[in-house]
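Removed: one protein chain of the complex. Kept in place: all other protein chains.
And now, chain A:
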Amino acid sequence: MTAAVFFGCAFIAFGPALALYIFTIVTEPLRIIFLIIGAFFWLVSLLFSSLIWFTTATLIGNKDEPREKYLLIFGVLISVLIQEMFRFAYYKLLKKASEGLKTINPYEKAPSMRLLAYVSGLGFGIMSGVFSFVNTLSDSLGPGTVGIHGDPPQFFLYSGDWIRQHLRGFPTLTLHTDWRREFHHSSPSALGLVSITLFPWQSVQLVNVLQEHFHKSEMIFHSVILFIFRLLSGHFLFDLVGIK
């Protein structure tokens, strides 16, 4: 494939996230640090979930196809759970850190929790997207033809688009979640919201996996979810921009 495919898919996948990064994060060093710490937390959560998947896979043995798929689905669900745990842990850490910063530096304005929620969500999302997509991207630079065995030829395009939606979902998600936590002081509601949103997202993907057939409808479904999300959180995003 050509450089055009590479750059095209790279920008489809990472364009919005890159724009968010350039316009909001690059200007302040503290935000960059929180972004990288967010990425690190996601990485650790991935480590734990893949450890669990790996041990289960070696214990059970995944010689046959359907078993591998079920194992994978199990792995994905566990991964989502662990990611949420780590997001919660990061939230706790941020709370402690911002209190600490406030006591030490009374006259310097500490970044608000919303801003930190946005930055950390972006960090999570960027790392997740990059990790999922970068190998596919680097393959797209090399020689080959997509879909030669009857697979859909738009593999790269769809992958890129999924990553894009994924990335946009993450900061919105974290923002929403943390806002709810802050104002309602009740994690069950936040967790409930998150699970409600995430599970349909993931289950659609899982249906695709089980059926081994790629539906365009999934993308539409994902776009719908994302759109609803943005409607709900757009108010807070604009608030943030105003704060900045």
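The rule we apply is simple: a contact is a pair of C-beta atoms (placed from the backbone, for glycine too) under 8 Å apart; a residue touches a chain by one contact, two chains touch by 3 or more; residues count from 1.
The rule is simple: contacts and distances are computed from a predicted model.
Missing chain, UniProt protein name, picked from "Auxin-responsive protein", "NAD-dependent epimerase/dehydratase domain-containing protein", "Autophagy-related protein 13 N-terminal domain-containing protein" or "Presenilin-2": "Presenilin-2". Of the candidate positions A:Pro29, A:Pro66 or A:Pro143, contact with the unshown chain belongs to A:Pro29.
Considering the full assembly, A:Val134 is the residue among A:Val5, A:Leu18 or A:Val134 that touches the omitted chain. Contacts to the hidden chain, counted on chain A, fall at residues 26-30, 32-33, 36-37, 39-40, 43, 46-47, 49-51, 53-54, 68-69, 72, 75-76, 79-80, 83, 101, 104-105, 108, 127-128, 130-132, 134-136, 138, 155, 158-159, 162-163, 166, 202, 205-206, 208-209, 214.
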